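Apart from one protein chain that is not included, each protein chain of the complex appears where it belongs.
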Amino acid sequence: MLRNLILMLLGAVIGITGVVATTPVVEADEQFIPMLVYRTGPYAPSGIPVANGFRDYYTMINNRDGGINGVKITFEECETEYNTKLGVECYEKLKNKGSTGASLVNPFSTGITYQLIPKASVDEVPILSMGYGRTAAADGRVFKWVFNFPTTYWSQASAFIRYVAQQEGGEKNLKGKKIAHVYHNSAYGKEANPTLQALSKKYGYELVLLAVDHPGQEQKATWLQIRRAKPDWVFMSGWGVMNQVAIKEAASIRYPMDHFVGNWWSGSDADVVPAAAGAKGYKSATFHSPTSDYPVHSDIIKHVYGGDMSKAKKNSFGEVLYNRTIVNAMFAVEAIRTAQAKYGNRALTGAEVRWGLENLNITENRLKEMGMEGFTKPVKVSCSDHETGGPIIIQQWDGSKWNIVSDWVSPIREVVRPMVEKAAAAYATENGIKPRSC
Amino acid sequence: MLYRETGQFKISYAADQSVFPIAQDRWFVSLIIVIAIFVIPVLASEYLLQAVMIPLLIFSLAAIGLNLLVGYAGQLSLGTGGFMAVGAYMTYKLTTAFPDINIIIVFLLAGLIAAFVGLIFGIPSLRIKGFYLAVATLASQFFLLWMFNKVAWFYNYNSSGTITAPPREMFGVVITGPMASAETRYLVTLFIVIIFAFIAKNLVRGRLGRSWMAVRDMDIAAEIIGIRPFQTKLIAFAVSSFYCGLAGAMMVFLWLGSAETEAFSINESFNVLFMIIIGGLGSILGSFLGATFIVGLPIFLTNAPQLVGLSMPIDMQKHIEIMMFGSLIIFFLIVEPHGLARLLQILKEKLRLWPFPY
Partner (left out) sequence: MEIISFLNLVFVNPLVEIFSYPIFFAEVVISGLLTGVMYSLVALGFVLIFKASGVFNFAQGAMVLFAALNLVGFIEQGFPIWLALLLTIIVMIILAFLIERFMLRHLINQEDIILFMATIGLTFLLQGFGETLWGSNVKPLDLGIPNQSFEVAGLLLNEFDLFAAGSGAILVGVLAVFFHYTRIGRALRAVADDHQAAMAVGIPLKTIWIIVWSVAGFVGLVAGIMWGAKSGVQFSLSLIALKALPVLILGGFTSVPGAIVGGLIIGVGEKIAEIYWRPLVGGAIENWFAYVLALAFLLFRPQGLFGERIIERV
């Protein structure tokens, strides 16, 4: 009895201390960037390289340049397990940290992005959802606080169709072709569907939509249908274990792997590892190079790992998703740099960083200065266009590494942009947002 | 000495049948409510309200709902998440179609729809029992989520299938949507939860609650003494689903702001079940205690290492947190299988005698 009593008191103490748990640490003039990461849980294989990439790039900027124009970057990781509820909790916890609050947030999860979009304008924390999240946010007139450059799911899907047209020898040859979309049955997976449908009307290909339910360990039925339908191309919007199983199943029904193209979340190193040789020939979209021989990479090795390559490799250095995060972190840093040009070299608030994001202009020259020439494409954001409709590039797995196998393919903007504006307008009316004029 | 009911005489039946017949209980509950209404919104930070208090209250309501079904009527269900989704999606549908109806009324209507859905999925309970029923209720969980994901009508044909809480006002104050302050949403949640907790408390004291308990203890025996098991079980499913649906609606509209079906996944069903087991089966108070434990513990465990100045890699910390959570649950089940509510009861008995050992 007494034991139980003590236990209960213990429980009460736990509860009370938990309540006062968050004490903000005030740093002197340092730019704070919250990091919502997922190093555990079902999506950890993708989350680990992402988290490492952010950490390494920010650390490199701090060690090499002493911060952004002398303003040190501080960051804090918060574990979300790719779970939207935990993601929101993390955001709430981190948004007021640092001397000026969170500069910007990179949720790296479409679900969490959806949750944060309504909060962004209230808390004045801009969201940079690079190539994920709500596509309609590309319309900067409605989504003032959300940025999804360099390109979006819809642009990507349209660029994929353009790529197929190139391979088939012209848009006219798309007629009568059959294209299957295998997608994760969630907000994320469904994003590409409207674009693919609209383009199917335009070009006359037949679209087969095949949903795979979370988590996607068992896809025999899906791939049997592909075997029967014999689509000319398969496009996949997968995530987590779904990718690995899909690639394995595709190999086992002997689907021609070079006609199987994943979107940019279905083309990481972890996705092809279990299938190993079976994945040979599998393609995926991306918007940056998969290799790690750019000057920026040697800077990271030098300034973060002290030249220790093997240690860097252990921290997912050079993986596809790691490289993608380098691009993302670079955007964040450059946006802050842009904003500093206007507001002065000090720690900036979220609202000021937002201005930097909106006026971000990364030229070919600037890329070269940062040691990223050819690593990714230039980006110029504007008030009305938060996406910039950047091109994609196709990479292919050769059994041991990813190689670029195409030229840059630009999206079909004349189809995508009106759809974006329509979706944004619908969101605006539903939520009582008055679009600003640009 | 502290908790002594000697000398508290009842001179009317009404007084004898009140919800809290003992003065100390009455004072205690009133004190908690007063603190919750007047002190917490003033003192608590936005993070505390948003990340702890609001989910705690909402999950308490869901836990009460499930407790009515599992703890009082004895029907094991794992479909909670599905019924919460019904409430949320129906609220979204109704409030976007009829923006002028007061959002609280919409919540209640959505709850009624959830109750109806619960009624339908409760039908197998007449024939199936125990774990078979539990697993069978998973059918409703998976089917409902699939339906809300698949049928675009439920989310007004937007491209991604997420529902977003539009701004709705009551008495000129915005209570839903991103513009609503955490304090407002907290207070609205609190009032709804208090009202429905009292309703639940009275339900289980009444004829209905007693027939639920009779069915729970042995449905054949209950049938013999004149309780219709079919109706009783179905009403339990309906009432429970009403509570869960209401909680689901509040979850999206007063807490998260927007959601996709993943927010109502099977993990939520398990979580709510945890709450009532840890809190105490067949106890309304236990539902609150269990929700506090399950909502509070992970947040405490996440923040604890920083609190004592310990810094470790975030993944390591999370792994330890998960392990701690798992072991604490096992530990609590071993130490007090009847839940926190039972511990509280023991405490009361101790206080009755304190400071004397006997």
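In order of appearance the chains are A and B, and numbering begins at 1 in each one.
Assume a residue touches a chain if its C-beta (ideal position, glycine included) is under 8 Å from a C-beta of that chain, and two chains touch if they have at least 3 such contacts.
Because the structure is a prediction, the values reported are computed rather than measured.
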Sole contact to the chain not displayed, among A:S99, A:Q166, A:Q225 or A:S298: A:Q225
Statement: Missing-chain contact among A:L209, A:M309, A:C383 or A:V405 belongs to A:L209
Message: Applying the definition given at the start, please give the residues of chain B touching the unseen chain.
response: 70, 76, 124, 127-132, 135-136, 138-139, 142-143, 146, 149-150, 218, 220-221, 224, 266, 270, 273-274, 277, 281, 315-316, 318-323, 325-330, 333-334, 337
Field: Footprint left on chain A by the chain that the document does not show
entry: 39-42, 44-45, 48, 185, 209-213, 215, 217-218, 220-222, 224-225, 227-228, 240-241, 244-245, 248, 252-254, 270, 273-274, 276, 278
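Please note the rule applied: only the chains that are shown with their structure count from here on.
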Query: If you average the Cα atoms of chain A and of chain B to get two centres, how far apart are those centres in Å?
result: 35
Task: Spell out the residues on chain B that touch chain A in their complex, using ranges where they run on.
output: 45-48, 50-52, 55, 96, 146, 149-150, 156, 158-162, 164-167, 177-179, 256-263, 292-293, 296-297, 299-300, 302-304, 306-307, 313-315, 317-319, 322, 335-336, 340, 343-344, 346-347, 350
Field: List of chain A residues in touch with chain B within their complex
entry: 1, 3-5, 7-8, 11, 14-15, 17-19, 21-23, 37, 39-40, 44, 48, 51, 77-79, 81, 84-85, 88-89, 92-93, 96, 110-111, 114-115, 117-119, 121-122, 134-136, 185-188, 190-191, 193-194, 211, 213-214, 423, 426-427, 430-432
